[in-house]
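See structure below.
Removed: one protein chain of the complex. Kept in place: all other protein chains.
Our next item is chain A:
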Amino acid sequence: MIEINNIAKSFQDKEVLKGISGTFDKGKCNLIIGSSGTGKSVLLKNIVGLIKPDQGSVLYDGRDFTHAGKEMQTEIRREIGMLFQGSALFDSKNVEQNVMFPLDVLTKMSKEEKIERVNFCLKRVGLENVNSKMPSEISGGMKKRVGIARAIVNKPNYLFCDEPNSGLDPQTSMVIDELINEITKEYDITTVVVTHDMNSVIEIGEKVMFLYKGNKLWEGTNEDITDSGVSELDDFVFANRMMKKFR
C-alpha cells in the first residue's frame, strides 16, 4: 500500500498540486484521472521521487520515502517498476537488452537466469521473437509492452504507469489495460495508473482518484463514478455524446 499525505508542488509561482492525500491499495489497479494539465504526471513523479514535493510525504508500506536517506530511497526504488508515457526504452539497446537492463544493474543473476526471466516477461506481455529488434523498429503498442516487461522484470512491489494507452487504438488500449490488471492481480502488487481514458476507468478502475486543477475532488470505484455528485467529474465522465446519452 502506498500512502500520500498532503502533497503540494509549485513550479515558480504556478501551484500545480495543492495538497493531495490518499492511499493506493495493494493488489488493485489504482487510477489517477483528470483532464490534461491537472497535474497527474507531476503527482506521479512526486510519488516515485523524480520530483521532490514542496510539502507532504509519500509512504511505501509505512516507509517514509520523501524524507528517507539516499540509501533507503534507492532500496525502495529498486522495488518500483515504471512504465513511462512515451515508453522510455533505451534506444541504443535492443528489446532483450532493454528488458534485461534492470537485472543487469540491480541483481547478481547469472546470464542464463536473466535470459530466462526476460523471455518469461516478454512472453507474459505477449511478445515473442522480437528480442533482437531495436526500439525504433517496433510499433508504439509493442513499445508499451516492452516497457511493461521491463517494469515487471525485477519483480516489483509497486508498478506505476503513466498513460499506458495514450496513442493506442481502443482495442490495443484494452489489451494493455487488461495486461496491467492481470499482472497486478497475479503478483499482488500495488499498481498506480495515470490515465484520462474513460474506457480504462470502466475496465480496470477498482479505485479511482479524480484530480481537478491540482486538487483531489473525488475518490471511489468505477461502479459509483457516474453518480458522484461532483459536477467537474460528471463533465469529465460524460464528455462525449454517447456517454451523455447513456446518462
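In the analysis below, a residue touches a chain if its C-beta (ideal position, glycine included) is under 8 Å from a C-beta of that chain, and two chains touch if they have at least 3 such contacts; residues count from 1.
We adopt the following convention: contacts and distances are computed from a predicted model.
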| item | value |
| --- | --- |
| Omitted chain (choose from "Acyl carrier protein", "NAD(P)/FAD-dependent oxidoreductase", "Phospholipid/cholesterol/gamma-HCH transport system permease protein" or "Urease accessory protein UreG") - UniProt protein name | "Phospholipid/cholesterol/gamma-HCH transport system permease protein" |
| Chain not shown: contacting residue from A:84, A:187 or A:238 | A:84 |
| Per the touch definition above, residue among A:39, A:53 or A:102 touching the missing chain | A:102 |
| Sites on chain A contacted by the missing partner chain, in the whole complex | 45, 48-50, 70, 73-75, 77-78, 80, 82, 84-86, 88-91, 101-102, 104-106, 160 |
